[in-house]
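These notes are about the structure you will find just below.
All protein chains but one are shown at their positions in the complex.
Just so it is clear, A, B, C, D, E, F and G label the chains in written order, and each chain counts residues from 1 on its own.
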Amino acid sequence: MSETRLMKGNEALAEAAIRAGCKGYFGYPITPQSEVVEYLAEEGRQRGMVVMQVESELAAINMVYGAAGAGARVMTSSSSPGISLMQEGLSYIACAELPCLIVNVNRGGPGLGTIQPSQGDYFQATKGGGHGDYHLIVLAPASVQEMADFVYDGFDIADKYRNPVMILADGALGQMMEKVVFKEYTPAEHIPPKPWATVGKPPTRERNIITSLFIQPEKMETINIGLQAKYQRVRENEIRYELVEADDAEVLLVAYGLSSRICKKVVELARQQGLPVGLLRPITLYPYPYEILQELSERISSVLVVEMNSGQMVEDVRLGINGKVPVGFYGRMGGVIPSAEEVLHKVIEMFDRVELKHVEEEYHA
Amino acid sequence: MSETRLMKGNEALAEAAIRAGCKGYFGYPITPQSEVVEYLAEEGRQRGMVVMQVESELAAINMVYGAAGAGARVMTSSSSPGISLMQEGLSYIACAELPCLIVNVNRGGPGLGTIQPSQGDYFQATKGGGHGDYHLIVLAPASVQEMADFVYDGFDIADKYRNPVMILADGALGQMMEKVVFKEYTPAEHIPPKPWATVGKPPTRERNIITSLFIQPEKMETINIGLQAKYQRVRENEIRYELVEADDAEVLLVAYGLSSRICKKVVELARQQGLPVGLLRPITLYPYPYEILQELSERISSVLVVEMNSGQMVEDVRLGINGKVPVGFYGRMGGVIPSAEEVLHKVIEMFDRVELKHVEEEYHA
Amino acid sequence: MASVRGTVKINIQTCKGCELCVEACPQESLKLSKEINAIGYHYAVLVQDNCTGCVNCALVCPDAVITVYRSIKKGGKRELKEPIATITHVSRDIKVSIDTLSQSQQSIGRVDI
Amino acid sequence: MASVRGTVKINIQTCKGCELCVEACPQESLKLSKEINAIGYHYAVLVQDNCTGCVNCALVCPDAVITVYRSIKKGGKRELKEPIATITHVSRDIKVSIDTLSQSQQSIGRVDI
Amino acid sequence: MTHEILFAGFGGQGVLSMGQTLAYAAMTEEKEVSWMPSYGPEMRGGTANCIVIVSNKPISSPIISKFDAVVALNQPSVDKFEKAVKPNGVLIYDSGSVFILPSRTDITVVPVASEFEALKLGNVRVRNMVMLGAFLSVCQVVNVPSVMKGLSEVLPQRYHHLLAVNQQALERGEDLIIEAATPLV
Amino acid sequence: MTHEILFAGFGGQGVLSMGQTLAYAAMTEEKEVSWMPSYGPEMRGGTANCIVIVSNKPISSPIISKFDAVVALNQPSVDKFEKAVKPNGVLIYDSGSVFILPSRTDITVVPVASEFEALKLGNVRVRNMVMLGAFLSVCQVVNVPSVMKGLSEVLPQRYHHLLAVNQQALERGEDLIIEAATPLV
Amino acid sequence: MPETFPLDHLECVWEKPDTLTETRFHYCPGCGHGVVHKILMEAVKELGIQGDTIGVAPVGCSVFAYHYMDVDMQEAAHGRAAAVATGIKRVLPEKYVYSYQGDGDLAAIGTAETIHAANRGENILVIFINNAIYGMTGGQMAPTSIIGMKTSTTPEGREIATQGFPFKITELIAMLPGAYYVTRQSVHTPNAVRSFKKAVLKAFQAQKEKRGYCLIEVVSNCPSGWKLTPVDANKWMEENMFPVYPIGDLKVEGKLGERMFTQVTKN
Partner (left out) sequence: MPETFPLDHLECVWEKPDTLTETRFHYCPGCGHGVVHKILMEAVKELGIQGDTIGVAPVGCSVFAYHYMDVDMQEAAHGRAAAVATGIKRVLPEKYVYSYQGDGDLAAIGTAETIHAANRGENILVIFINNAIYGMTGGQMAPTSIIGMKTSTTPEGREIATQGFPFKITELIAMLPGAYYVTRQSVHTPNAVRSFKKAVLKAFQAQKEKRGYCLIEVVSNCPSGWKLTPVDANKWMEENMFPVYPIGDLKVEGKLGERMFTQVTKN
């Protein structure tokens, strides 16, 4: 089945969902990800999926809850404002430990904002935009190929930990076309049995209950301890990142998703100029690769975080670096994409400074 | 008008809202804050307020948007799941720069959870549970008196910066009774003119528009730069915290809200045993008092953060301390309140350790 | 004794004394006890042996604590048996005042969420 | 020339050539131009001088680009004037093919949000 | 001086308002005070309790786990909170509802027939005031006149005709302790 | 070798599919490729553009601001993107729509009467293919047969009867450059 | 006590169905939720569909329905039960799926999900307990509270001018073509209970036949919220709620009943 195709990120993601054995999609149109529901409305339905365009994102996420609780591989997708509407539902899903896939094709906010690509929802995705102590597992693709690949991985991880997984992309990754190869994947080999699912109780077992309500605080704390233990396992096993020319780097760029693509270009350009610049690209945003940052902080002399927001992941980088070397930030907001040249400029500045002690945060003005 | 009364935190907050000239309340019942709408339904209505129990939190926050945009001092209140439902609306309000007051009487999550007090919504409140780069200004009361006082302050700050302010309390602060003195406060002296409000356009001015939509990324970035500049002003002017016996402290406790009350007790108990323990109580959670932490980090030998969650504010403390001294964490989750004794135990352990280098995070098991 | 065609068994430990069965019984066979049970309620008891096994009380009982029996009909005809209803725990006056009742109600009930 | 009781002024720079006014005009006074305007549309023009000033075209025009005039009625009676409608920019055939039209439509329109 | 007290019993026995009354009384005497109810899951057999702290300096934590005095109106409360009394503290309980008696010897244990006495006063609902009277007689946290002031705050206007019987109950509670104390002399 | 190209024009002129066709063609030739559209605010007079990168090694950023070649179908695109052409790069534009001519001298500027030629071919819609043909003739990024393969991917099945005229347009575009080049010799 | 009955002479004509668990209801004395639970589960038992039924509990007093109903169940977020039920039903179309919701849950915060599920003709059963109040959170006004009704958020009684009208969502739903069977019942008398049970059986039958959306509203009491004894509460309900929420079928087999015409005429 593996074949190369040229597709938009949104379409590749949708195609991968069908191939990953996704049984149900529930969503509501929103730019720049409407291609997901449109592709599935045609292809998915023809290939046996339940594909519903429903009355709102609120309804969609709660249908995901119901269908995931009934043991099906299911997903939804949206973009920033729509994801905000799902926050209550996500907190419920996380607490009830239901595996499912949520896709956020991030656009520029806050508010109605713009439809251009952004990374302004990093905090919401990684720290928990909903209430209470929970975590999504967050995968950040940086290519159309990964838009597809992370669907399989996302579903598998979701099932492994019974936890919602979010693919945090952005408008550009959704809209751009690249080559994509769909790998061999037999859903039946990957989807584990779900004895906890509510599929109708046979006389041979107790009834199954999907709930997030534990009225006694002691019980609720036990539930939370269980969740935290799970997150600990996730932190131990699922951290992923990519290093580019980091071995001899003096200045380390840290960026994910689209901005990591731009930073790769920056590394190329800088190396052409003989500047030892490297890149750390976190692939999982939760769990975050703090350790590698700690490790690298022994070797590098400074860090520049590049984001398409006002500085969100930079906090995680600072937590990882823990004061060892200065951490600078360069960001563009509201749907503007930083160019490799402007980042390079910033990097050169860093090399130029005699004292690299403290690089201030800076917003493009 | 100043008089001493014994009241529940929720009631004191509601009474203060009336006195602060709050013109409209829009809310939906939820434990443990329903007393707010109940008190206002009786007292507020009698004293001329618009008090609406509406169909949902979603409707409520958007009514707040409309009414705030029309120039009125308005508020809503809810508890964790209800606040999650407001995330889209909050992002809109923040971007449209509408002053208003949001009260979260935090309960144990995630999901439906429990109704017991919690601080599990710290991230949501301070990092932005909604999409995009925005910030609420977050005040954390620790007494019934502050539940009242922060209403005036909250409204004033909201008006000053045209920014939504959140009071982040917890179930215990909402339910407990303490003495409260209502200060002299003449709303007319505090509420600034709002020439930007949509109150009907006289021929003498251009029409006013309340919006968060700026379709061109360059324009949207300009809006964001404006917001960030405002947040910078907020960080410069509005940081508040309280220090308790911090001068000679070796171990510094950091806690806010109810857990800071418990930590005050811990300081008392520790001092009785001759242990030099102090407390930093952040009052504004956004903007966060990083500087004082940096300052203190020169003097103290370690920090213990105490929260009623799995460790959220501890990240901000680490960012403030920036690796200078070890930062430990003690938390209880899901509505369980840590006792002074168990925290003290933890503190004693810290003194006992010869090496204070690294205190690991620990959840009560 | 009158012809008994039915009887009820009431789980007096879980009865909440709501009195709805008392209201529903066409035979006035049921009353509330003077005593309270472990969960604080004056429970329902059978106070007459005229129960017809009509099931009304069981249908309206919100706590499903009433089981209803009828004489076994053999050959298409009900076989009438000796009375079998037992009036337990009822010594004096049976009806309790609403005042006390509503007080005891407070000890169980809705969960706030 | 027939008695002219009205006329229209069309802002041809902002007309989007939707043709709804053409449809709405009972007098068949309007047609689309062969030429396109700066925003890419074949705009509406008055092609006959029989306009009655009935306002129909203006009412249905989605872009509010039509202004309608009528002869001033003096002393309760309409004073009929010389024709004043000018047919501009129309050289050949006036009707354009839908194919071209729908293409040009793509250059303006909805905003995605 | 700080007094840390817990009132506990079934919902409907008036434990929350007993605590509130004390809190109001203390406030009247210009003391610092906090009242913290257990709120929520009333389903669990309907137990309720509240913590009252009275002090002449600002109160740190309103939530504590050791108490100078525990006032318990039912068996589960005695079972649960006996161990929460500080050494040399006081445990007062309703003798009519408690059969498994407290066993600690390092605290003062005071049984009070509050329900019985309230019934004698013609209204079982004032049992909490009998209890409160007894408590005050043992612990002297506030004066009875302050309590009466507090009561008129706690009681909704429509119940103010009940103030008299409540006062009687309070005084009866105080007296009970004196009576009980007498034979010990 | 990496080719970084921008196609720009009005919405409806087929700029996005021109880029897509090239991308498909490159893929057919087993090159690395990315196609990044400007999406969204079509209201702004309806300008549209897309960036196509073709390379024989993995492509880092799909979003770049300097191009080896810019293909512009209208005046605003020339105005906006002339400065985005790298030194020694190429700017190809539709001569029928552009009146204010590009002024840079450090780049190769190629006017192509694509609309005119397309009209001659009987279908104004193939103007993008004329342009693409001309572009390929100048820049040799891929071969025309690959482009035809690409086209059959891009065009929905129901338009496959138009493949022939598209091929003609492509070839016409290529020829135009040769013709144009001749007098220069 | 069991010993006192010589049970061998008798046949049991009603007992608690074993589709209810042993757990004691947490509901207040006399609360209609218990009766509805009991009958619903009796129907499930009679139809033999316990193993094929999935229930959805709301947020409201019946939030713990899954403690009592011995079928697979999901607890939905406040107002989202219809969406959750839809999610389940769409991936398990052969199972019986029902939601159980209060008036706050269904007719306030859940309005959109409720109406759209009905409009789509989702093949589910919705049990709607209308007690005209928010029982769980302590007696606040519900969208269905009647005019003049005192609640903790309408201390002076609900008034039309500011709080609007009692919301008759059941009438609206009956209007939707996706709704197949819509009825309003009560459970305060033995006959009412019998009628309610028939309605449940009918609705499950319809679901089996894939007829579409079924809604059973139960006009119910809330003795605690209304501050009345259970007996008085039922009386108050008959006198005050039934005129606003008349009992009976609104739509049967996809056809609107007489009642709906009267409704429309009265309006």
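Here is the rule we use: a residue touches a chain if its C-beta (ideal position, glycine included) is under 8 Å from a C-beta of that chain, and two chains touch if they have at least 3 such contacts.
If you're wondering where the values come from, they're calculated on a predicted model, not measured in any experiment.
Across the whole complex, the hidden chain's contacts among the shown chains comprise A, B, D, G.
The residue touching the chain not shown here, chosen from G:43, G:136, G:176 or G:247, is G:176.
Of the options B:15, B:88 or B:238, the residue whose C-beta touches the omitted chain is B:88. Even with one chain removed from view, chain A keeps its contact list with that chain: residues 28-31, 34, 37-38, 41-42, 45, 52-53, 55-58, 81, 111-112. Counting over the whole complex, chain B has residues 23-24, 26, 50, 52, 54-56, 58-60, 62-72, 74, 88-89, 92, 96, 198-203, 207-213 touching the chain that is not drawn. Residues of chain D in contact with the chain left out of this view: 6-7, 9-10, 12, 14, 16-20, 22-24, 41, 53-56, 58-73, 79, 81, 84, 86, 88, 98, 101-102, 105, 108-113.
In this text, only the chains that are shown with their structure count from here on.
For the pair chain C and chain D, the distance between mean C-alpha positions equals 85 Å.
Averaged C-alpha coordinates put the centre of chain C at 26 Å from the centre of chain G. Looking at chain E, residues 39-41, 43 sit in touch with two or more other chains. Each of residues 111-113 in chain D touches at least two other chains.
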